[in-house]
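First up is the structure itself, then whatever we jot down about it.
Of the protein chains in this complex, one is absent; all others appear in place.
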Amino acid sequence: MQRPYAFSEITNFQFVVLITGAQIGIGILTLPADVAEVADTSGWISVIIGWALTAVASIVIVKVMSYYPDSTIIDVFPKLFGKYIGGLFIIGWLLYALFAAGLVFYTSIFLIQIWILPHMPLYGLSILFSFPGYLVARHSVRVLGRYAEVVFFLTLWMFVFSFFLFENIYPSYLLPIIKDGWIPILQATHTVVLSFIGFEITFMLYPYLQDKTFAIKGVLIANSLTLGFYLFILFLCFIFFSPYEITSYKWPTLNLLKVIELPFIERLEILFLSFYLLTLSTTGIPYFYIAAVSLAKLFGKQEHKIPTIVLFSFMVIISFFYSPAEKQLEQLITFWGNSAIGISYIFPVVLLVVVYIIHKVRKRK
Amino acid sequence: MKKLTVLFILSFLFLNGCGGQLYLEKTTIALMLGIGTGEEERYRVLQTSPVFKEEAEKKTRTFTVEASTLREARKKLDSKTDGNVVFGKMQVVLVTRDLLKNTDIYEQLDTLYRDPKNTVTAYMVCYNGDLSDLVNYNPPDIPRLATHIKRLVSTTRENESTVATTLEIFRRLYLDKVLTPFMAEIQFKDGDLKTMGIALLNKDGRYVLSLNKHESSLILILRDDINYPVPLTLSIESSGEQKPGNISLDVIDLNRKVKTSHQDGSFSFDIQVKMDVNITESHLPFNTYKDKEKTEKLIQQKMEEKLTGVLNKLRENELTPLGFGLQARAQHYKEFKKVEDRWQEVFKEADINIDVEVEVQNNGTLSY
């Protein structure tokens, strides 16, 4: 049988950066404050716990998909549950992806309005980002993968500047390692886990992966890269801001950059946030892609170009009529976050059980 | 594809004029804010900004307004200048000592922290004097007062005689329960602006006392917040001599260790300072080269005496700019948590030992 997704195979590295790109997003800007709120500077332990949970969930996803090596999750749903119930699942998956895409899209714009262009209307920015978003999302996974790779290399330089921060730091802020016991640390895991969301795109990527034996290693590497990045930022924030100060910022990571002054450039947070949009785009675009592909699947189409146009136009049109206030956005994120935890951590386990039973039953027949 | 590209480009026509551009040459860039006491519970706010016009003779314009908050002041300044006043390139925030005595200045600076467009790297400086003196102070060789003050402070900081507290650091000091804020202090002396040392604020953000440059160096040594070399001049009475002799040192390496211990709700600190010094000047009546041990011992005693002196001065006033609390927090977290909110009192009562060890590394080119 001709493998349906062979035309757009992705390399191992593309697989890794696609997942890492989808994981690293808005979360890291707020994460240090969110974590410190609950677990003080011991929060970094929560991040490691979150990573472990994520690693398990990712492996479960790979296990599920390895039963269907030539299908994406939206091909699996009809196979498992029949046309109509499967269709409902696809709609659910579509709504989830669309919600995620929309939230990344609007939160990015919101951040820009707060930090960089306070007078820029919402629709102006949404038109601006729809175009490059569309240019990538309308293509196949392979192009998405290449995009993620380029962004990965183009944003690496941003780390260099963090070394200029090592002037006013107090590593002793980190001590003692466990401050108020393990309970707050475990509580903070809830927040942390949200920042790891994004690995569930493995559901869509798996059939495209050239070397299927790499899948488990791939998700682990991707998660660890994310972990490394989060820990780096977290430690930087924790030793720079005092524990009393850090919770008073909404986006401590940006406040951190605000302090750096170099002879040729100052106010790095403006530069960084602008460039960080590249990273944010690798978070949003896969979701747009997933939503568009699901939409195309619902209508029985192979091409997802028209759905992509429809989705981005939808984003632009909404932006003309509705601009969410900060609190509303926060509520939406909380709502989405809960469903994301369900879909990324609990659903794969359930699905694995279902798939396992079905395969056992079929084998017996 | 082509159609979409065209559509994308056309969409900019709608956007024309609503992006909120702020052309550089049309802004009034506030380089310095001076905040002082005004009438009726209000503040006097002074702002200096550069003039871009080539024809203009003066390179700086200075405005003063009275307002009840900083943001209101900015609005009032807007109407006085020909461009929008922006705080994004602020160099210095001057607060008069009088104001600091009566107000919690941190609360007043709220807008500088809240609005992300504003900078947090401006220096906080305590100004001992009248704001109107600054308005009238425009010597021809100082075209921009703000940068002048910033350089004044940073050069003094490089000599380890004052601190360079930025808005960011000020906020950190203010919010940290174990620290109290401090900032550089300047004042007019003989018609010229001059860095005086450090102004220390208490936990409520109010001015308590000033330290002179020598004491400032000691504070920096105790904070382990120094860049080498640290120049020090000590006057030492050696036994058998009536007149004290001076000796100048460059501290080229310093190692400060704080040992914390805890007993029955009170903390004690053992501070060990290890200094490597070069002798740059000596008026002592003996051979510092031959009597290395003696010299070291004298310096050691003198340093211990001086450090203890300045420490006691801080403790009397319940000031904790030294940050020993950080160690207490790191090492005795549980006990610390209990007294966290009244740390200044605890520190006042704490048992502190200072132990200095000096090693002369280099005596200079002379053999006596």
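List of remarks:
Every chain is named by a letter (A and B) in the order it is written, and numbering of its residues begins at 1.
The working rule: a residue touches a chain if its C-beta (ideal position, glycine included) is under 8 Å from a C-beta of that chain, and two chains touch if they have at least 3 such contacts.
The working rule: contacts and distances are computed from a predicted model.
The complex includes a chain that is not drawn, and of the options "C-type cytochrome biogenesis protein CcmF", "Sulphur transport domain-containing protein", "Spore germination protein" or "Sugar ABC transporter substrate-binding protein" the UniProt name matching it is "Spore germination protein". The chain not shown here is touched by just one of A:L278, A:V310, A:L329 or A:L352, and that residue is A:L278.
For the options B:T37, B:N128 or B:T147, the residue in contact with the chain missing from this view is B:T147.
Although one chain is not drawn, the whole complex shows that of A:V150, A:I317 or A:V354 it is A:V150 that touches it. When the full complex is taken into account, the listed residue touching the unshown chain is A:T11, out of A:T11, A:S162 or A:S323. Think of the hidden chain as still there; on subunit A it touches residues 10-11, 13-14, 112, 116-117, 120, 124-125, 128-129, 131-132, 135-136, 139, 143, 145-147, 149-151, 153-154, 261, 263-267, 270-271, 274-275, 277-278, 281. Counting the whole complex, the residues of subunit B in touch with the unshown chain are 1-2, 5, 9, 12, 15, 19, 21-25, 27, 29, 31, 50, 52-54, 86, 88-89, 91, 117, 119, 147.
Note that in this section only the chains that are shown with their structure count from here on.
For this pair, subunit A with subunit B, the centres built from the Cα atoms lie 42 Å apart. Against subunit A, the residues of subunit B that register as touching in their complex are 4, 8, 11, 15, 18-20, 88, 116-117, 119-121, 166, 168-169, 171-172, 175-177, 179, 323, 326-327, 329-331, 333.
The part of subunit A that touches subunit B in the complex is made up of residues 114-115, 117-121, 124, 127, 131, 134, 168, 170, 172-173, 175-176, 179, 241-242, 244-245, 248, 254-255, 258-259, 261, 266-267, 269, 309.
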